[in-house]
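The structure appears right after this line, and notes come after that.
Entry: chain A
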Amino acid sequence: MKNKETNRSKNIYEWIENPRITRFLILGFIIICVGLFVSDFFYVRHPYFSIDKLFGFYGIYGFIMFTLIIFASKALRLLAMRTENFYGSKAVDSEEYPNEELDLEKKDVS
Partner candidate 1 sequence: MFLNIFPIFLLFFLMLPLSLIFSWKTLRILLLAIPILGFLQILSMDLNTSYVINLMNLELQLVRFDKLTRVFGLIFCLAAFLGNLYAWHVKDKIQQVAAIMYSGSAIGAVFAGDFVTLFFFWEGTAIASVFLIWARRTPAAYHTGMRYLLIQIISGLILLMGTVLHYKYTGSIEFSKLELDSLASWLIFISFGIKCAFPFLHNWLQDSYPAATVTGTVILSAFTTKLAVYALARAFPGTEILIYIGAAMTLFPIFFAEIENDLRRVLAYSLNNQLGFMVVGIGIGTEMALNGTAAHAFAHILYKALLFMSVGAVLFRTGTSKASELGGLYRTMPITATFCLVGAASISAFPLFSGFVTKSLILDAVAYKHYQLIWFILIFASAGVLSHSGIKVPFFAFFSHDSGLRPKEAPFHMLMAMGLTSALCIIIGITPGLLYEYLPFEVSYKPYSTYHVINQLQLLCFAILSFIIIKWLNLLPQEIRSINIDFDIIYRKVIPDFFKHMLGKFEVIIKIISVVKLTLIEIIISLLDKFIGSDGRISRIWSTGNMVLWIAIVLSLILVLNYSTNI
Partner candidate 2 sequence: MIGDTLSQVGTLLATHSIYWLFIILMMTGFYIVVSRGNLIKKIIGLNLFQTSVFLFYISIGKVTGGTPPILPMKLKVDDFSVYSNPLPHVLILTAIVVGVATTALGLSLIIRIRESYGTIEESDLLEINRKIFSRENVQDLQQGDLFKDE
Partner candidate 3 sequence: MNSPDIITSTKSFLDHLPVLQVLFPFAFAPLCVLFGHRKIALYITISACALAFVISLLLLRQVLIVGVVSYELGGWPPPVGIEYRVDFLNAFLLVLVSGMAFLTSIYLIGTMHAEIEEDKQTLFLTCFLLCISGLLGVLITGDAFNLFVFLEISSLSTYVMVAQGANKDKRALTAAFDYLVMGTIGATFFVIGIGFLYAATGTLNMYDIAERIREDLPNRTIQVAFAFILVGLGLKGALFPLHTWLPKAYSFSPTPTAVFLASTATKVAIYAIIRFLFSVFHSHPSMLESVLINIVMPLGILAMFAAGGIAFYQRDLKRMLAFSSVSQIGYILLGVSFMSTIGLTAAVVHLFNHGISKALLFVCTGIIFLSFGSSFYKNIKGLGRRMPWTSAAFLIGGLSLIGIPGTAGFISKWLLVQAAIEQGSWLIVAAILISSLIAILYVWQVTEIMYFAKSPSTETKEYLGPSSFLIVWILAFSTVFFGLNTSFTVEYSSKAANLLMNNFTMEK
């Protein structure tokens, strides 16, 4: 699919395709998260309200809320989703972007 010699050296995101590195990175990320969670022990906290006094409040809140957003949007999608030409020819969704303005150059991939 792609020429490994020429492209590998150039691309800074090459590591993504390496499962070992990604696994390692995710592991690292989890460790960081745990560290952040635990670090609540080690500094003086200035909570604004009563709830955010809770230990690790921000972490928990962030986790739950993110999950909530994802599932709430999935629910919303059931309600709101329509086909692209719902509004017909009067909306840009049903059309392709006109090509004259674009410069659709392809990277040379041999």
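One rule holds for everything that comes next: a residue touches a chain if its C-beta (ideal position, glycine included) is under 8 Å from a C-beta of that chain, and two chains touch if they have at least 3 such contacts; residues count from 1.
Quick note on selection: all candidates are chains of the complex that A comes from, given by their letters.
Here the structure is a predicted model, which means the values were calculated and not measured.
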{"item": "Pick from 1, 2 or 3, the complex member that touches chain A", "value": "1"}
{"item": "Touching residues on chain A, where the partner in the complex is candidate 1", "value": "2, 7, 10-13, 16, 26, 29-30, 32-33, 36-37, 39-40, 43-46, 48-49, 51, 56, 58-67, 69-74, 76-77, 80-84, 86-87, 89-107, 109"}
